[in-house]
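Here the structure comes first, spelled out in structure tokens, and everything after it is commentary.
The complex is shown incomplete by one protein chain, all other protein chains being positioned as in the whole.
Each chain carries a letter (A and B) given by its place in the written order, and its residues are counted from 1.
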Amino acid sequence: MANSIKIKTSVNGDVCNVKTLIKHVMETGQRKDAKTGKVIPAKFIQELVCTHNGKAVLNANWGTAVSANPYLSFEFRGAKAGDKLMLSWTDNTGESDSAEHTV
Amino acid sequence: MKRRVFLKGTLASSAVAVAVGAGLLNPRQVLAAWPKSAFEAKSMQEALNGAFGSELTEPTDAIQIKAPDIAENGAVVPVTVSTNLTNLESISILADGNPTPLAANFMLAANTAGSVSTRIKMGKTSNVVAVVKSGGKLYSARKEVKVTIGGCGG
Partner (left out) sequence: MKKMLTMAAAVTLLAGMPLAGQATPEQDLKAFRDFYMKRFPGVPLNEFGNGVYAIDADARSSWEAIEEFPPYDDELEKGKKLFNTPFANGKTYASCFRNGGIGIRQNYPYFDAKSGEVKTLEQEINECRVKNGEKPLPGKKGDIAAISGYMASTSNGKALNIKIPNDPRALAWYEKGKAQFYMKRGQLNMSCANCHKDNAGNRVRSEVLSPALGHPTHFPVHRLSWGNLGTLQRRYGGCNEQVRAKAFADQGPEYRALEYFHTYMSNGINVNAPSTRK
């Protein structure tokens, strides 16, 4: 299901701006289902890794307070058009996804 | 015995750091490093201790937080943390009024700029706190965001 991750990049000089939007519920485990009254179990991304040509540029640990369908934007130096970005996430239930993007 | 455990711990954590730095770890392996105690902490002190082993941060003007004065919607509060500090290791975002204050911790490579943008949930009016680890030291800044439950907006 590599379609949970969307990546947009722009390069200015050798600085690459990365914007990503991930489809994920980011359920806190504190909400109750309005109908059943049962607590909706937590399901949230805990770890996100972004590599540039195989080298880590950013790793993130997330908690439940990151919004549903998480957004992340950051910049790194040393990029040029055609470079490969890899982004992957893993959530607390062990589910994961990754996507590759060409700058 | 105690010393041995200590050594083992040190070795293990540095191995993780080296591997992550070299981009050798896949997320599955890194997951083991997710700091449970920091993210499940119910207070700022506990969260900071869990994440950094210290709750002491130095307030600084060298960290800028861009977040709304009044949140459009507490479930989606855009936050940008930027810093002109150097030797960056990580940028963390916390909301001191949330049930578990630590929202996100970003670990930056040497060529990654000191600026991250994301969107966080805020349960009530409180401070967004940014903690930056730079050269082994912790620096912080805060900005209040008002959160109300509303319905209008066309």
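The rule we apply is simple: contacts are C-beta pairs under 8 Å (C-beta built on N, C-alpha and C of every residue); 3 or more make two chains touch, one makes a residue touch a chain.
Just so we're clear, the structure is a prediction, and the values are computed from it rather than from any experiment.
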item: Hidden partner interface residues of chain A, rising order; value: 6, 8, 19-21, 23, 68-69, 71, 73
item: Residues in chain B touching the chain absent from view; value: 66-73, 75-78, 80, 117, 119, 146, 148, 150-154
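Keep in mind that, in the parts below, only the chains that are shown with their structure count from here on.
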item: Chain A and chain B: spacing of chain centres that average the CA atoms, whole Å; value: 15
item: For the chain A and chain B complex, residues of the former touching the latter; value: 15, 26, 28, 30, 46-49, 51, 54-68, 70-78, 88-90, 96, 98
item: Complex contacts: residues of chain B adjacent to chain A; value: 20-23, 25-28, 30-31, 33-35, 39, 75-78, 80, 95, 98-109, 111-113, 115-122
